[in-house]
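With one protein chain held back, the other chains of the complex are shown just where they sit.
Moving on to subunit A:
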């Protein structure tokens, strides 16, 4: 099972390929490998797409996210939860066909493990696969008759064994076991064998040495090796247990250590794998997703559907043959990418003919697609490509017909750009899941450089404006209510997304980039205010100023909210709020006249310092104000 590193969008969702569609999302999922939990991959979201199944961790999404290609999955297995153990879906990888003979085996299939001696020339070519403890010496099978535990013979291969394979008899009662039993025991032993890091071990050896880093991590602190079978503590340098004779390989010790650890930790059923990277780890055979908050049934359905549909093959599939096209060009996209004219006519006539053919093609496609819904599904790819084109055209022009709109929205949801409600499971947790996914959608939408929403608004946009833009884009399908929108906006902080919601003193809510702080805004305002000297004041001659005034040419200039909005390309409301915010911090002061309200750089401090005056504190000013008001009220007779 090949686990690949996953690319994430800025909103910490998996970035999808062009053809990939998102099918299902579920949170509160943990990963297991075999029976063991994989450390650091225990709390996260799982995203099922048509090509992959992805896991994104909640705690550290950028380091602990993996994806498994669905084309590597052979079949799935479902385990309904029981008491404390939650429901699990297991994915089994496909065994590559040439596992036994290939010089560069990609996967360590179960067969590799046991048939080691026959593979030694093959192994010498292998760059990275794990030199598995070739003979799993500890694989034992229990005789069904007398209960004695015998060792599984090293040349036993469960994949190729059939009824003619000679099976050794039990050592106590002398009766050979049934084949099925032996196979089961072998497989059980293999799946219980802990994985080790493949690329780290260069040494190709079998048996006890050459485990690489795995050995280091499993070294006992107490210089005693616990026998896996009888739990007797042997000396560190022994290789077989003194009491029962079981082998004391380091690998086996780790197994027992893990079991010991898991016994000591009652809160988590199931042992955990230590902290090596599991990405690209060839020896991981099965991956289990544990659904701690439900959603496993829907996930299983969708997963099986996706496996059946095999959308990843569409990419390399030949295009659907189109009936009724005169020329041999198969699909519209082919026509666009390499347009050889059928008759080599140059000039206007040729262009006109080409345009006519394009229109004819479009007509045919739309006609055939909409006639039959099934046909739409198959030709969905071309339709989507066309829709993208139209959308880009429509963005520049203004005429949008209703059918085009409907097509666009269909394609938008088909492209999986927005998480619709039916993608999520039912239940109360789906509400929060919807909100979190909406929050991530919004983050992606805002940080999308192609649209440049934030850039157009000068980096800061009010929540209402954003809601309007976002819903307009959704074109009538799956509109978001303001309440949900606000809830999603509040989650940005908790999800560590790169945008944040900010509330001004007057209650206005705006959305801005996380890196844009008040200080930076104030600094930008001040530097701009210091720049210009308006012409009407320069005639008064501010040549000699007290040195404390910072601006060399006077006081700079005063700015109204309108001018500020123009300069920074904010909206006027936002500009007014920002100026007031700066005034509250004391960086600006206001000047009200018949012209309106202008904001200047606050030079009062400098004047006061230059004249060496003593200033009463602001608190005393406030106190005096209130006293004055009280006095006035009293004098008026209240």
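Keep this in mind: a contact is a pair of C-beta atoms (placed from the backbone, for glycine too) under 8 Å apart; a residue touches a chain by one contact, two chains touch by 3 or more; residues count from 1.
One rule holds for everything that comes next: contacts and distances are computed from a predicted model.
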**Q.** Record-based protein name (UniProt) of the chain missing from this complex, from "C2H2-type domain-containing protein", "ESCRT-II complex subunit VPS25", "BHLH domain-containing protein" or "Calcineurin B homologous protein 3"
**A.** "ESCRT-II complex subunit VPS25"
**Q.** Which of A:224, A:431, A:493 or A:584 contacts the chain that the document leaves out
**A.** A:584
Q. Considering the whole complex, which of A:83, A:180, A:308 or A:611 touches the chain not shown?
A. A:611
Q: Kindly note down the residues of subunit A that lie in touch with the hidden chain.
A: 537, 540, 542, 544-546, 549, 555, 558, 583-584, 586, 589-593, 598, 600, 602-605, 607-608, 611, 613-622, 624, 628, 635-636
